[in-house]
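Take this structure first; my questions come after.
Only one protein chain is missing; all other protein chains are in place.
Let's look at chain A:
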């Protein structure tokens, strides 16, 4: 069995080394900020000469950063709460309509994921400016939802394609209206996909910088926007502390989902 796998010891060592290199290449740039963030120096230096937690204190003590953190978490949560139900309903309708209609809806919904972010941001800026919504949290939220919907759709579409639609028809015939059929029959069985979609939507918003830079005002700056600005204006290890915390948040969220999928 498994004849295709390299039997040869040398081949195996080469294969594993290559895999390890790829992993290192992907992970190290992320991890290098961790020691930087514990540096006692005022500059970004690697490796640090002395260690301290002053940059973490600096971050948690800063009203600006705390406001941005709150904004980002709020935006991420709202984005997920709006984008996922919207994506679920869109995917259900695409799944039911089929054919050209579904293909048209799909291409419209997925466009934001292939449009350059800067174009989307400029476009949204003018649309929101006409409504006097530039600089409001709502404006940024609209932008993030537009970006998060295709991400959620990509997770949910294949899950729905595998779903036995007769169950929904059975529920309908047994007396369930649309809301109860979706909430009572589809949602419980797509739990894992919905959780992944929620996470992906949340992270899409958390990670988004271009739209935030264009549309968020000073008061409701998001974390990525503030990080960009602080890199431009003053380079100190606070940004490394924030990056570390950011990475930890993402890893924790991903782990929670991964563990839930396993159980």
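Just so it is clear, a contact is a pair of C-beta atoms (placed from the backbone, for glycine too) under 8 Å apart; a residue touches a chain by one contact, two chains touch by 3 or more; residues count from 1.
Here is the rule we use: contacts and distances are computed from a predicted model.
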### Query
Of the options "ANTAR domain-containing protein", "Rod shape-determining protein MreD", "ABC transporter ATP-binding protein" or "Indolepyruvate oxidoreductase subunit IorA", which is the UniProt protein name for the chain that has been left out of view?
"ABC transporter ATP-binding protein"
### Summary
Checked against the full complex, the residue among A:41, A:74, A:136 or A:189 that touches the missing chain is A:189
### Summary
The one of A:53, A:89, A:161 or A:174 in touch with the missing chain is A:174
### Query
Which chain A residues touch the hidden chain?
164, 166-167, 169-177, 180-181, 185, 188-189
